[in-house]
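Here the complex is missing one protein chain, while the rest keep their positions.
Labels run A, B and C following the written order; every chain starts at residue 1.
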Amino acid sequence: MLSLFRFTCSVALQLMSALHMLNTAGLKTFLQLIVHRRDVINKLYSLGQRILSKQPFSVLLGTELDVFEPGTAILTLRVKDEIKQQHGFVHGGVVSYLADNALTFAGGSMLGDAVTSEYKINYLRPALGETLIARAHVVSSGANQAVCQCTVNACSDDKEQIVAVAQGTILKARPKA
Amino acid sequence: MLSLFRFTCSVALQLMSALHMLNTAGLKTFLQLIVHRRDVINKLYSLGQRILSKQPFSVLLGTELDVFEPGTAILTLRVKDEIKQQHGFVHGGVVSYLADNALTFAGGSMLGDAVTSEYKINYLRPALGETLIARAHVVSSGANQAVCQCTVNACSDDKEQIVAVAQGTILKARPKA
Amino acid sequence: MLSLFRFTCSVALQLMSALHMLNTAGLKTFLQLIVHRRDVINKLYSLGQRILSKQPFSVLLGTELDVFEPGTAILTLRVKDEIKQQHGFVHGGVVSYLADNALTFAGGSMLGDAVTSEYKINYLRPALGETLIARAHVVSSGANQAVCQCTVNACSDDKEQIVAVAQGTILKARPKA
Partner (left out) sequence: MLSLFRFTCSVALQLMSALHMLNTAGLKTFLQLIVHRRDVINKLYSLGQRILSKQPFSVLLGTELDVFEPGTAILTLRVKDEIKQQHGFVHGGVVSYLADNALTFAGGSMLGDAVTSEYKINYLRPALGETLIARAHVVSSGANQAVCQCTVNACSDDKEQIVAVAQGTILKARPKA
């Protein structure tokens, strides 16, 4: 109870202090920063979509890029019969593909053009539903490689369930001589 | 030099002893065993092909089952433009799918109907060529799960190169209630 | 700006509603629930400490159990010279051991007596500092197995840095016949 009260007070204080800082001058800078960041993100997102549209395999499956920001990538894939296996679930290979691609995009958001070096995936339950969503983020990144994690969820009208979790290493692609 | 000589002698002795054992009676039993084993393998292979043909995603990609024997599975996939990524190589997700599927088949050869629980894959070089070959084998198997390893090679007319290596756990599929 | 305002309002509303619910009667139930949960956690923690103290290898290294709650385990290890490798960093094998053990404890918090079936670990930077902290949590668990993730951080007086991230499968231990 006490800790809840302390938490309430602390949130309230932080909000007041945040609002206080946002006086006229500060507000302008703050808004400029937001606009600048949105600009960077928009450019990154366009780049991401261009790369995805140049992957014939992703075009074949119909993968879409939902979010592409520094350190984060979200890919979605509409479930069709032709990506399923013999039990009527989405083929594990498709779930893997989506996780792999999301990991590469997340790493690529920090490294530029990038490839997956390795990853592992744990399937948690059969992938059923209308859409798959792979959310990947960078855990740690350096000049040449990033370690990323990813969850894949299966969504239908009324629910969303995690179906797989992956972790891997993304390498900066070396330009060909 | 000495060890080479010893090796020669040992091989020669083993061959002589093997041929000696194969007298008329032994030969008959030996041939019957071979025929029986071929029978088991043929049935297993037909089962494997049926399962593969019921995976819409494998049909979409054109995956073929080359070998399906107790503890071993070999899958091949003809490389087409639509399975590539933006640099003109086969998409890592396709290499993963093939490895994943080969692992499941290898495990399934021991467990019956099976699913991949988890696996990891290391990409070794870009996948270029006319055909991908995934060769998987069981490292260790029990009643409910098998641990398998797999290599994926890319082949063209004049050469074959390893492009990925994978390791994973295959689980016996539980029948639905 | 608007979204910040919306967020502020939403937090404020949630807090008010939370406090409103905590009327005299509700408060009593709420406190009872907390006490009950604390009881469960205390018992679990005692069990965890007993298990750890029965692992001669953990005793040798001096591993301590900081947190052991349903779905979570935190292990710490004081860095001594004898757990290092040739460059003066903590040996990767020790980081792995700690991650592995934390994964097993996290899984075991849901499954009871448990063993690690498999895991993978990515080393992010050399492990330097005075203490290692492995924090593991359950991503998904069923009757017989749990998939868990873990981070290992290295701490010194003034900073804490992530040095490794791991993911693995924990199996319920089968009693010996």
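Here is the rule we use: contacts are C-beta pairs under 8 Å (C-beta built on N, C-alpha and C of every residue); 3 or more make two chains touch, one makes a residue touch a chain.
Quick caveat: nothing in here was measured; it's all calculated off a predicted structure.
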item: Omitted chain - touching chains that are shown; value: A, B, C
item: Touching the absent chain when the full complex is considered, from C:Gly93, C:Gly112 or C:Gly142; value: C:Gly93
item: Touch with the omitted chain, as defined above, among C:Thr72, C:Thr104 or C:Ser140; value: C:Thr104
item: Those residues of subunit B which, in the complete complex, touch the missing chain; value: 1, 4, 8, 11-12, 15, 18-19, 22, 27, 31, 120, 122, 124-125, 139-140, 147, 149, 162, 165, 167-169
item: Interface with the unshown chain - residue positions in subunit A; value: 117-118, 120, 147, 169
item: Subunit C, residues in touch with the chain not shown (by the definition above); value: 51, 54-60, 81-87, 91-94, 96-98, 100-101, 104, 115-123, 173
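Here, only the chains that are shown with their structure count from here on.
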item: Centre-most chain [mean C-alpha coordinates]; value: A
item: Contact pairs, highest-scoring chain pair; value: A-B
item: Turning angle required so that subunit A lies on subunit C, C-alpha fit (0 to 180°, nearest 5); value: 180
item: Furthest chain, CA centroid comparison against subunit A; value: B
item: Centre distance in Å when subunit A and subunit B are each reduced to the mean of their C-alpha atoms; value: 34
item: Centre-of-Cα separation between subunit C and subunit B, whole angstrom; value: 39
item: Residue list for subunit B, restricted to those that touch at least two other chains; value: 117-118, 120
